[in-house]
Structure formats: C-alpha cells, structure tokens
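Omission of a single protein chain aside, the complex is shown with its protein chains in their original locations.
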C-alpha cells in the first residue's frame, strides 16, 4: 500500500467526513443545541474526528522515510490531537482538491481565483462558527448571534475592521488572528493574480519585443545542423542533452 | 442577427438606460421621495429594467450554443431577475466599454488606471445609495444622510474602517461586503499596475541584460539562411511554420 | 524661451516658495494664529501663491501646442485657482525632483523607496494641517490638536483606522479621502518594489535558466558574420538596423 493508493481510496470518505463535520458543527453552534440534539452533534463530530485520526495513523505507518513525513505533517498532527483546532480539519478537505495541477496562464489564474474564493468562504464560515461558540455568553462580549458573527468575519478578513463587533475572549481572539492572517493572504493572492495578468497583457502587442522563445531556439539549432550536414533530429537530441529545458529544476 | 451585431445596435440604448436608471435611483434615494415623484422615479426605473430584460432575452435567443451562453451569463440573469440587485445593473454599462482591447505597455496601464478609478467611483456611488436606502429609518442605524453614506463608502472601499458609521441591516451589510470585496480588488489592481511599471523600469538601462527578443531571433535565422544560400524571406516563412510567435496560446 | 529653460530657471525659486508656504501654513495652523501674526502668515502664503500663478501663466504662454499642454496640466490649474487646494501646491515641489530618471535595478528600487517615503511624509504633514484647520472648533469634532492630527493621519494612510479620531466636517473628510487614496498608492508602491526585488532574486542562482540576453545574441550574430566572411562590426551594424533594441517603444 503506497501513500498515493491510500489517498485515492480515502478521497471521497474524507471529503464526506469533512462535510459531515461542518454540518454537525454548524448545527450545534448556530442552533445553540442543548440536551439530546447536542449529544447527537457531538457524537457525529467525534466519529468524523476518528476518521481523521485513523487516516493520520495509516499515513504515518505507510510513509517510507517516516521521520521526514512526520516533520512535514506537524500541522495534521495538531489538527487531529488538539480539540480546539478541530474546525481547521475542514481545511484538509481543500488540500484534497488538487485543482492547481497542470495548468498555466489564464487557466491557472482562473483556478487560483476560484480556489481563493473557496478558501476565503470556508475560512469565513468556520471563523464565524468558532468565534460565536467562544463569545456567546462571555462577559462583555458583543458577538451574540450567527448573523453578526458572519458580518464580523467579513469585516475582519477584508481588514476593514469597523470595531462594531470584536472578540473579547482568548480563544475568540486566536480565531480572529487566524482570520486576519487569512485576510492578508487572500489580498496577496488577489493582487498576485492580477499582477500576473497585467504583466502578461502589458508585454503583448509588441511581439518583436517579447523574449525569444525556446521553440525559436530549436529552429536555429536545426538550421545550423542542416548547414553542418548532420540529420537535424538525432544530432539535436544528442546536443540538447545537457540543456534542462523541460520543467525547470528551480520550480520543482 | 449575431451577438456582435446586437451588441453594436444596443450599445447606446443600454448606456442611456443605465444612466437614466442611476439618475432616477439617485433622485429617489437622496431626496427620499414620497407620493407622485416617488411613483415617477419607480416608473423610470421599471422601464429601464424592461430594457435590460429584453436585452437579456434577445441575447439568450440568438446565442448559438445557448446552454454555454446561459452558464456564462448567470450574473446577468441574477441582475435582471432579483429586484434587490438592480443597482448592479449599472456595472453592465462598464462591460460595454471595451477600453482594454488592443493596448499594451504604458498605454495599457493608463487605461487600467482610468478604468479602475471609474469602476471604484461607480461602486462608491451605488453602494452609498443602496446602503442609505436600506439603513434610513432602521432601528439603531447611524447612516442617515447621503453625505455620511458616501463618506462611509470611501472609508470602507479603502479598508480604513474607522467605525464612526457602519450598516446594521442585513441588506446594508450585504452591500458593504460587496464594497469591501471591491476595495480588495481596487487595491490589487493599483498594486498590480504599479508592479508592472516598476518591473519594466527596473529591467531598463542595462540593455545588454534584457532578454533577447523575437525580432533578434529573426535576424539570426535570416543570416543562417543566407549562409545556406536560400532566399531569406521564403525559406524563413517555411521554417517558421511550427513556431506560434503571434499572440501566444496561453494568453488567449 | 523653452519650457526646459524655464524649468531650469524656476527650479530653486519654486522649491523655496513651496518651503516658505509650508512653513507659513504650519505656523498658522499649529499655533492657531490670531491678529497680526495671522496676517503675516496669510501675506507670506499669498506671495507664494502669486509665484505659482506666475509660473503657471508663463508655462502656459510658452508651451507650443498650447491646448495639449493645458489639457495635461488641469491639476496645476486647479491647485493655483481653488484656494481650498492650496496645500497640494507642495506636491508640485516633489515633481521638481526628477529622481527616477536614468536608473534601473536595485538603484531604481532604492530611489522609489526614498521617493515613496518622502511623498508619504509630505502627505501626512499636509493632511494633518488641513484636517486640523478644518476640524478645530467644529461641533462634534474630535481632532483638536496637531499631535492628534498627525496620529490620525498615520492611522489613516496605513488603512488601520482605529476610529479613535475621525473628521466630521465636509472639507476634513475630503482631505481624509485624498489621504486614504495616498495610502492605497503607498502600499501599492511598497508591494510593487518588493515584488520586483523578489522576482529578480528568485530568477538568480540558476544562471543556465535565465533568459538569453541581447548581448549574447550579438555574439551569435558576430560569429555567423565571421563564417560568412564579412567584417563583423560593419555588417552587424547594417543588419541590426531594423531591430529596435535601444529603449523599447512600448515603454516610452
């Protein structure tokens, strides 16, 4: 059993567990559950937690250089072991969607935009739930219902910060800090994607001034090979040997 | 009748309808109309709404792969069918101005700057109107006149967020969220345009170190063709066949 | 008399007038002058205003396509004709410093950084003065001394916006909007300059993967000329004729 095989097998179960978790968590917090419904929601969340624990342990056991895998997955360990971090488990679902693979140019930018909007929406929803759970009933708190919590999350992630609502508990403030960091990252991704588009567009229209391409280089090389009387294909292949012009090493 | 032809025909009528709508909407909200003037403003807005509905239906009927056109114009459908979104109709006017076509370099940046300023101004005006209409008279509201609403819109779109004014109604907060997102986008566009300028300027002055251009490649190719004894023009054209050095595919 | 000659002649007088203006304006606002000192400060500001009016009229009279010059200097006209905009006159002093000319790479970035810091400092100082002048004594105002005004200007230009101080008068809010726009621009310039540096650094260290340079192209061209038996220097110059590899047209 390899990590890739395990990932393929657990793709849909983990996605389902994530969705089940968020539904149960939303229900518990928004409806302010008490008694039996509260117990039901907690049991559902406990079961989805077990799914993530099992997934973590299996991956740890089949990873080949186990120490290295462990060091690269400290975040996963924190999320499954610290109860307070349980809402972050949903972010794991996002890492299951490998939407950024094998695209470039405008297609890549569209996917980054979609992915960024999705991540921001999940972050706002989770942060609103977590803050509301922490603040509701706390002395001096002003975030008392889910509508206000979502509004507060939007005001925070965009770094507007009116100050009409703000967390006063320690855990509520910790959630707020994660949301602010997410806001800085979202603004950064938006700007970076726009910058990529502007730069590409600004270089167009003066085709003479664009950098010579690798395809053009190959034409030159073939022409020279013809001059030398060598068959273009084979010689070119030999000569090209030392040139790493496939996926460049620095971007791997 | 093609979509292009329809767009040419409806260019000025739609622009006029957009302006008429914004004038009637501004008049209704700023003057807090009652009685007959209110009815007149509503009728004007109703007529401009009909113009947009007709435009949407005609475009839907003449679009060739109709399903695809429908999927790409969900936003248009929302704007014409949900009354609460009617102010967004004005943004449609902006998409009529194809100012970004066929420009590059500094000219492109100037146009992006002008377009960004225009979009921000329209967004601020519409948001101020929509928030004022929603907040005026609501219990606990603090945005009570148009001057305060415009000031609030500026404070929000730049993400400053003093908190001296903020919406308290659900619809007012929805408008505020759209404005905040607009603010993040405006900041992103400004930064991206500046980054494009800085990058281009930073690469200048050391002409030796700039990337070799496609025009330079063509000179090399011609030189080699001369060596081979072939007429430069025709052979070059043949050999260049496989090189897509016009508008690059990744940017289309 | 050409515009260039006039600019050289008036360089130091205009800089002196700008400094004199800001000193008199600062003195009037910070000390809240009354009586004779107030009159003195107003006279000094009036004289510096005359200097700018004369400069504007002379430039208008000697500009060759006068209509074009007029359209490109609407901002100058506003600053000299609208009394309320007089503090913006100092920004004219900044345009006198042509620090961005003929630099590239890290030197350019250093100059952009210095220029950006200077512009932000001038903007904060002017905005604090203008807001204090407008707010002091207004009903409901909370910016009542220069220290608070400078603090407010910093909180605004960085888009933090605590809301402990905010303008309540129309003119004070207009100044605040200009300051917020300046803040967005300053953040954009900082980010763009950093992005330029990161991009250049990220491309280094794998010299094999950097784009081929124009200098390298010239070596190839010379080698081929040698093969053809032509003297490298002269032939190269002839052949290079059509290649615009000096300052590129798209950046002019």
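All chains are identified by letter, namely A, B and C, in their written order; residue positions are counted from 1 within each chain.
Convention: contacts are C-beta pairs under 8 Å (C-beta built on N, C-alpha and C of every residue); 3 or more make two chains touch, one makes a residue touch a chain.
No experiment lies behind these values; they were computed from the predicted model shown.
Novice: Using the touch definition given at the top, which of the shown chains does the missing chain touch?
Specialist: The chain that is not shown is in contact with A, B, C.
Novice: To test your reading of the contact rule: which positions on chain A touch the chain that is missing from view?
Specialist: 100, 102-105, 108-109, 112, 156, 159-163, 166, 170, 173, 176-177, 180-181, 183-185, 187-189, 191-193, 195-196, 199-200, 211-217, 220-221, 224-225, 227-228, 239-240, 242-247, 250-252
Novice: In the whole complex, what residues of chain C lie against the chain that is missing from view?
Specialist: 104-107, 147, 151, 154-155, 158-164, 186-187, 190-191, 193-195, 197-213, 215-217, 219-220, 222-224, 226-227
Novice: List the chain B residues touching the unshown chain?
Specialist: These residues of chain B touch the chain that is not shown: 159-163, 191, 195, 202, 205-206, 208-209, 211-212, 217, 243-244, 248-250.
As a working rule, only the chains that are shown with their structure count from here on.
Novice: Could you tell me the distance, in whole angstrom, between the mean C-alpha positions of chain A and chain C?
Specialist: 39
Novice: When you check chain C against every other chain, which residues touch at least two of them?
Specialist: 159-163, 191, 195, 211-212, 217, 244, 248, 250
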